[in-house]
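Note that one protein chain of the assembly has been removed; the remaining protein chains are unaltered in position.
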Amino acid sequence: MMPSATAPWERPGAQRCLRNAPDGNPCLLLLFLLAALLFTGCARRGPRADLVIINGAEPESLDPGILTGEADGRIALELFAGLMRYEPTNATPVPDLAEGWDLSPDRKVYTFHLRPHLAWSTGEPITAGDVVYSWLRVLAPRTAAEYAGQLFYLKNGEEFNTGRITDPAQVGVRAVNARTLRVELKNPTPFFLNLCALPTLRIVPRQAIKKHGDRWLMTRPVPCSGPYELVAWRINDRIRLRKNPRYWDAANTRCEVVDMLPGTSANTALNLYETGEADIVWDKNLVPVELLDVLLKRPDFHSYSYLGTYFIRFNVTRKPFDDSRVRKALTLAIDRTRIVERITRGGEHTASSQTPPGIPGYDPPEGLGYDPAQARRLLAEAGFPGGRAFPSFDYLCDNTSHLHEQIAVELQAMWQRELGIHAEIHKLEWKTYLRAQGGLDYDLCRSSWIGDYNDPNTFLDMFMSNNGNNRTGWKSAHYDELVNLADAQADRAKRAEMLRNAETLLVRDEVPIAPLFYYAGLDYYDANRIKGIFPNLLSVNPVRAIYKVGVESVSKSTPQGAAANLPPAPQIAAH
Amino acid sequence: MYFLRRLAFTIPLMLVISFLAFGLLHLAPGGPFDKERAPASPEIKRALEAKFHLDEPVWKQYLRYLGGVLHGDFGPSMKYRDHTVNDIIAQGLPVSVTLGALSFCFALGFGIPLGFLTAARKGRWQEYTGGFLALLVICVPALIIGPVLIMTFALKWRWFPVALWGGTWHAVLPTVTLGLYFAGKISRLLREGMLAVLPAEFITTARAKGLGETTVLLKHAFRPGVLPVVSYSGPLLADLLTGSFVVENIFQIPGIGVFVVNGTLNRDYTIVVGLVLIYAFLILVLNLVVDLAYGWIDPRVRA
Partner (left out) sequence: MTDAESPNRRAWRRFRRNRLAVGSGAFLFSAILLVVIWPLFATPRFASLLPRALTWKPTTLSDDQFRPPDLAHWFGTDVHGRDLLSRVCYGARISLLVGALGACVSLFIGVLWGAIAGYFGGCWDALMMRFVDVLYSLPSILFVIVLIAVVEESFKAWLVRVLSSDAGAAANLLLLFAGLGAVSWLTMARIVRGEVLTLRTRGFVDASRALGAGHPRILLRHILPNVYGIIITYLTLTVPSIMLYESFLSYLGLGVQPPQASLGSLIAEGASQINPIRIYWWMIVLPGLTLASALLALNFVGDGLRDAWDPRSTRE
């Protein structure tokens, strides 16, 4: 057949299909683009809040009874009040809904007296019965609250949660009358008032939960007991809070409208701050690590010690790490100063003990430092002189931050150079990493722990033999005994001494873990314009106390119009 | 008939896809409630998993999930405990669709003319420059284009906001970041398609008839040349409408693009399968549209 000389659509019969076929004119597309662009103008951001804070990761939940994240907790603390709240200057617990309490001589029974005329933001009164409801809800097995352990200090708390007791009336919390609450503890717990300030123990509205079940936070208005109420929650966009006029201390809540933005990328957070779209950024993950040496010199970057430790776990069930000399050798060979100065660069302090310094009333013991010669001696003693015959081992880290990988590379080089042993770095994806760690399927792995409250107990009881957070395979009856005795001890000084002995066993004698450094927090805000934030160990900064200098607590509204949709550039100290 | 047959296939295909996604995600180790901090007693974790039916066998969980979907309920999100998947999709999908549609128009609106130009002016400076530009944007990821654009246009010159969503000005930089790469690809595909057609006899005939070069190219070479672009546009639009992880991350845009990746990393089964269903639906429908457009543009194709 001859090749055709006519184009296919010029043949008869094809005409009718193509009469309406467009030329695919790109100009039409560009016009559409323009129209669509103008259309997006409908989705405006609305007037700017008085205070815009980049808070951290998007909260998984704002229900104080079930949340576990730090960023979640910071917002829940604003929405829901508790028996105690945090003092802005040093994060010590001070009375919130409770105006006072009586303590029994054996220090196991607290009788809290609630303030008069307490009310939810929607008007209903807050009673002691609400406290009982909230705490029992956390302990109820049905709720499956992951932090129910914070209430195990109550009498029968653990039994009720694990199902050994089914009658909630037997749990050590009871409403004597509408304004009096009686709390019975299992042991004298010196940090119980700190616990009362935690999100887990805050008061939730039973009227809303009974009516809406799991959807109670999605209804508007949500009854709130705290200084702020929830106005809007757009996931991954922002959470808008407005001053709750029915809060007992509403007169001292400084800002009227506050926006809490999520932050996922450090560079984006920095950019938002630099252009004035955010006033405060308070999450240590949101600081670009490469710029820390420049940023720390700026007055608007505030570094402070933080209650958290970065450490290495040894799997003591695997050879050769079952020998404490090997573990000590590896720990002594780590040059922590190099890691802190070159990799993390945030002004962190090197760690020799597991508990960070700064907890009032507790002085952590001295652990193992940096002594490569001693490390080589110990390794030779254990049967591996010069690192010969030492098997190649795995060091696990996760993919959540590049810092872990960088620290791993440094450690690998240090162990190779000082001891002649080879570590293989395995970067695992987060959940796979957790499984490996939990299943003791590793040789060494990186870990970190953030303290919940200002007491060494939060760092030490996790290494008891049966604690689910141990994850090293290390069991020591002596250690368990020391910690248990300390828990039952009423005298604070004696208790601190006992805990110190336990920690010495942990970081000096047995060394199932090797602490590397203590975390440093880094918040950035212009201290000349924003007042009411005070750096503290727990990194708790109640929003009610924060205010902008010279701004009345009335929300600003930006003028309408495309060009003015950007907030005006502020006068921040220039870099 | 072809149309209806294809449409009838969509439902069983979506079932297969959802089951595969569900199964694969369960195959990965770890669950949504594995955290660095273990709860005080193992019963708590068990109670939590029982609450979300994670203790049941996978096929049973899948059937339960399917039952929910048939009622329009995509299930609770296991990571964002206060939200259901319906909440998240309702909030995020319009944003991603807007951004995706804008980027699509941008990609076509710049890619097609560029491709046409480089094909029409083959051998001359326009081809070399245009071709080079197209290749350049293909080699540079959005990871780099985004921050560079932000640094220049948002931080240095303050023409646009630096991040977040809401309003016309917020949409410009993300659209350009997302659309540039695809504009480059489309221009290359169009150029290729047109160059493949140019040696054909009917083009020579058209030229011999005395038509101007531009008319020849526009009226005769363009239509068959655009076929590869059409094939490519279907999946491209589906990708764009369901959001881009990188762009939504850099600009902190509240779309659904981040949820598939984050959901996979967090083992949030419901949201991943929910979004996979939406994506699958879009792909199947758009591929159908593309196939029909094929038949429209080139009648020889009609099977």
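Going by the order they are written in, the chains are A and B; count residues from 1 in each one.
Please note the rule applied: a residue touches a chain if its C-beta (ideal position, glycine included) is under 8 Å from a C-beta of that chain, and two chains touch if they have at least 3 such contacts.
Nothing here was measured: the structure is a model prediction, and the numbers come from that model.
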(request) Among A:288, A:420 or A:438, choose the residue that contacts the chain missing from this document, as touch is defined above. (result) A:288
(message) Of the residues B:11, B:136 or B:292, I need the one that contacts the missing chain.
(response) B:136
(request) Please pick, from B:45, B:83, B:170 or B:185, the residue that touches the omitted chain in the full complex. (result) B:185
(request) Decide which residue listed in A:424, A:491 or A:509 touches the omitted chain of the complex. (result) A:424
(request) Quick one: say which of A:324, A:406, A:467 or A:484 touches the chain that got left out. (result) A:406
(message) Need a quick check: the contact residues on chain B for the chain that isn't drawn.
(response) 6, 9, 13, 16-17, 20-21, 24-25, 27-29, 132, 135-136, 138-141, 143-144, 147-148, 151, 155-156, 185, 188-189, 192-193, 195-196, 199-200, 224, 227-228, 230-232, 235, 245-246, 260-261, 264-265, 272, 276, 279-280, 283-284, 287, 294, 298, 300-301, 303
(request) Against the chain that's been left off, what residues of chain A make contact? List them. (result) 1, 3-4, 266-267, 270-271, 274, 288, 290-291, 294-295, 342-343, 398-402, 405-406, 408-410, 412-413, 424-429, 432, 575
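Keep this in mind: only the chains that are shown with their structure count from here on.
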(message) Just the number, please: Cα centre separation of chain A and chain B in whole Å.
(response) 34
(message) Quick check on the complex: what are the chain A residues that touch chain B?
(response) 3-10, 14, 17, 21, 23-24, 26, 29-30, 32-33, 36-41, 43-46, 58-63, 66, 68, 141-142, 144-149, 152, 158, 161-163, 214-215, 217-218, 234-237, 261-265, 267-268, 271-272, 274-275, 277, 429-432, 434-435, 438, 447-448, 468-469, 471, 562, 565-566, 569
(request) Under the touch definition given earlier, write down the residues of chain B that touch chain A in their complex. (result) 28-31, 33-45, 47-48, 50-51, 76, 79-83, 87-88, 91-92, 95, 98, 101-102, 105-106, 108-109, 112-113, 147, 150, 154-155, 158, 161-172, 175, 201-202, 205-206, 218-220, 222-223, 226, 249-252, 254-255, 258, 265-267, 296-300
